[in-house]
Each structure stands twice: as C-alpha cells, then as structure tokens.
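Supplied in structure tokens, the structure appears directly below.
Shown here: the complex without one of its protein chains, the others still in place.
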Amino acid sequence: MRAETLSGGFDDAPVDAAHAFRAAMSVMACPGRIEQIAGATPPPPLSVAAGTLILTLCDPETPLHLAKGHDTPEIRDWITFHTGAPFVARSKAMFALGDWAALLPLADYPIGTPEYPDRSTTLIVEVEALSARGATLRGPGIEDTATLSLPEVAALQANAAQFPLGLDFFFTAGAQIAALPRTTTLEAS
Amino acid sequence: MNAYNFAYLDEQTKRMIRRAILKGLAIPGYQVPFASREMPMPYGWGTGGVQVTAATLTPDDTFKVIDQGADDTTNAVSIRKFFERTAGVATTEDTGKATIIQTRHRIPETPLTEGQILVYQVPIPEPLRFLEPSEVETRKMHSLEEYGLMHVKLYEDISKHGAIATSYAYPVKVEDRYVMDPSPIPKFDNPKLSNCPAIQLFGAGREQRIYALPPYTRVVSLDFEDHPFDPSKADHCCDLCGSGESYLDEVIVDDDGGRMFVCSDTDYCRARRAAGHMGAQGVPYEEGAA
Partner (left out) sequence: MYVAVKGGERAIDNAHAWLAEERRGDPTVPELSIAQIREQLALAVNRVMAEGSLYDPDLAALAIKQSRGDMIEAIFLIRAYRTTLPRLGHSEPVNTDAMTCDRRISATFKDAPGGQVLGPTFDYTHRLLDFKLAADGETPEPPVAEPRDEETPHISGFLGREGLIQDEIQSDETPRDLTREPLELPASRALRLQALSRGDEGFILGMAYSTQRGYGRNHPFVGELRIGTVAVEMDIPELGFAIEIGEMTLTECETVNQFTGSKTEPPQFTRGYGLVFGQSERKAISMALVDRALRWKELGEDDAGVPAQDEEFVLYHSDNIQATGFLEHIKLPHYVDFQSELELIRRLRKEAAAGRQAQEAAE
C-alpha cells in the first residue's frame, strides 16, 4: 500500500468534517455562493475541495462513481482507505466524481423517483476555477439573483426542468466549493 | 463526557444526517427519510432537532435553545446543557448573537439574518397525517401533488366555524410544490418562514424525517381567496415590555383567575425592557433580575 494512500485524511475528523459540512451546506443552501473548504490532501488530480467533500459525505453506505480521469488506482485506494465507499456504475451512484466532460451525459444518473426524489445522484464536478462571473441563477437560496461560472448551461437547465426530480451538483476548484441544487433556474450570460 | 464523540453522534451517523440535510435543501419542503438514532433523551422531546444540530454544529458556533420561545424552560435548559457538555460550544440567549438556534414551537421575534441556522423540533412532520394515517398513502399524495384533501379539510372548517380552525402547525406550501408542516409554531409565526435570510432545518427523530428551507424560499400559508390567511394573536400588549408586535403567553396570576399577557420570546422581552420599554405591569429593568 502506498504511503500517500494512508495520509491526506482529516487531522481531527469530527471538527474538520463539521467545518467542511457547514461550507457544503452553506453553498447548497445558497446557490452561487463560493466557500473555502479544506482538511484533506488527496492524490492528484483530485482537488482539496473535492477530497474534503468526499471525506465529509462518503462512507461504506454511499456508492460512488468515479468518472474517467478520476478513476485512478491512487484515487481509488485513497478513497477506499479513508471512507470505504464502494465504487459503482453511474446508474447506482449516490455520488459521482469527475470533470464535467467525463461525467456526461447526465441522463445516466438516477434522478430520484416521484415518491423519493432524494434518491438521486449528487455530482461533484471538478472545474478549473470558480468565479461569480457567468450564468444568472434564480430560485430558493437566492434573494434576487446570483451569478456563477458553470461548465455548461443547457444540460443544467434541463436538469432543473425535472424538479422535483433531478441531480444536485457541487463544483470544486482547488480549495473552493460552490453548488447548484435542482431548484435553481438558469439564464445564460 | 470524553467517552463520546464531538457533539455526541458518531461520524457515520453525522454523515448520514448531513446527506439528508443536503437533499432536504435541494428539495425544499420534501421530507427526506433518515435513519434516526436513539438519543439519550426521549423521542418526542427534540431528538430530531438534536440530531440535526449535532450534525450541523462546529466548535466555533454560538448556540441558543428555546422552547415555547423561552430560553429557560426545562427542556430548553436540558438540550442546551447537552451540547455544552458534548460539543463544548458557547451558548447564548441573545437571538442576534446565536449562529444556530434550536427551537420548539416558536420562531424568534428578532428577525433572523444570513448565516444563522434555525433548527426546528418536529413531532409529526407529515402535514397530511391527520387526514390520512397511512404513510404509504401520504407519500403517494405528495408525489402526485394531490393536496385536495387538505383544502377540503380547511374549507369544512370555514363552513362549520366561519374560519379555519387551525391555529398552530398551520400547513404551508413551499415554492409552489410541497405542502409542509411548519412544526407546531403558532400561525402567527408562519409569515416569518417565507423569504427568511437564515437556513431553516426541520428534524423529526421518531418519524425519521428531515426537511429544509434554504434562505429566501417562498413559503405560503394555505388559504382561500374569500378567507385569506390571518396570522392573528392575542389582542393585547405585553404587560412587561409593552410590545404590541410579539406573540404572547397568557399567565394566570391570582386565585380569582386574573390574567396577564407576556412575551413568549423571553430574549426579545428582556432586550426591550433593557432598552427602557415598559408594559402596564412592568417594572424598570435590572440586569440579572427576571
């Protein structure tokens, strides 16, 4: 087993995870907001933010899909050692991790059922950078409008149109995190 | 209490609750099932709220607990003490200073702000439960957006009593989709649910449900054009601080059944009195006195 596999976890799991969750909750509750999230040192190309999010939310009860580019032995070993999350195909994923292009098409992931709309995949999308320049966001969590850099608008608009079903997204870049729940309606900039 | 983890719950349980909270925020008003744990306090006494709080707290938080609007009711004291011991967080009675407020049956009078989190304890999360006892059926009704039964019930009230006879736990519709139980807050508090800058989280431990309202979510109390929603309260002012805006508790003060009305929100009342406001039976405020 590689030494890097064993390292890079939380120093103080209960407290690190608590801070990370608050950041994750804050961005999911307020689409467009960008927060800092840290604590994990995952193997590349996994970002600090995505690694921290995985340690905060994943465990043996959360089937995880690794998209091409993130499905490396180093990342697999690291996630297995620190979380025990089982790796699965897209159709069984509670979480999915990768670059936007590698994660597509969105139709492959469960969007929940009318009686259990929560049983849908949460995608952790690694992006180059996050900024408040981009599409205009409206919906719960946003007082009037917000703006956020997004990898694509059309596919996310189609996702929002399925509400109350649909996917939910975290976007991660370095130590930054933002989110887009299915309730947010989008307008291209 | 070193034998227990930070904020009592083990990390796996917290992760499970955190995942439910995130889905709750993504589907406002929808009840997310979660595997509620047995807590060291009884079901029905705030175990849902306590689990949501435990999964949400960080050591940097300032925590406030109210029951019936008051910080010093016995169950509020007990829950506050629990988190002082297991999470070592700072506590406050000051609504403005709190970052997380756990509540039973009230929304504070002082408007909440961005960055605050209000955690509600919920006994029966299903707004349709008293119309349809079966969980299988009510889940179906939510999925089909089939809320006619609720309107029929409210309308029957009007035809029988001339008014909607629901005065607390008054049902609301969230973002024009899910009908939601706001927990047994008086309907006076309902307008504060909507467009609120704080995150609102609802935990029902025994019934194993978590639901949520992100900030600035549209929440509408159900009503009819000819019978609009009326968030009424007792037609009095607080006898201690003189507020005519706050929700009031009625207190029986003597053997002849004499009454007085006082703010149910003790922090709000204290702050007003400290600022020099005085009600009909009030006395000048003294720091440390009741």
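Labels A and B are assigned to the chains in the order they are written; within every chain, residues are numbered from 1.
Keep in mind that, in the parts below, a residue touches a chain if its C-beta (ideal position, glycine included) is under 8 Å from a C-beta of that chain, and two chains touch if they have at least 3 such contacts.
These numbers were taken from a predicted model, which means no experiment stands behind them.
Asks: Sort by label and list the shown chains the missing chain touches.
Replies: B
Asks: Please pick, from B:H151, B:R177, B:R218 or B:K233, the residue that touches the omitted chain in the full complex.
Replies: Of the listed residues, the one touching the omitted chain is B:K233.
Asks: With respect to the chain omitted from the figure, which of B:E38, B:D176, B:E225 or B:D255 is a touching residue?
Replies: B:E38
Asks: Could you list which residues of chain B touch the chain missing from the display?
Replies: Within chain B, the residues that touch the unshown chain are 4-5, 8-10, 13, 33-40, 42-45, 47, 67-69, 72-78, 81, 104-106, 123, 134-136, 161-163, 165, 167-169, 184-188, 206, 208, 232-234, 239-240, 247-251, 253, 260, 262, 264, 266, 281, 283, 290.
Here is the rule we use: only the chains that are shown with their structure count from here on.
Asks: Can you check the complex and tell me which residues of chain A touch chain B?
Replies: Residues 13-15, 17-19, 21-22, 24-26, 28-30, 56-59, 61-62, 94, 113-118, 120, 122, 139-143, 163-164, 168, 181-183.
Asks: Along chain B, where are the residues that touch chain A in the complex?
Replies: 5-7, 11-12, 14-16, 18-28, 30, 32-33, 55-60, 139-140, 142-144, 175, 177-178, 197, 199, 212-218
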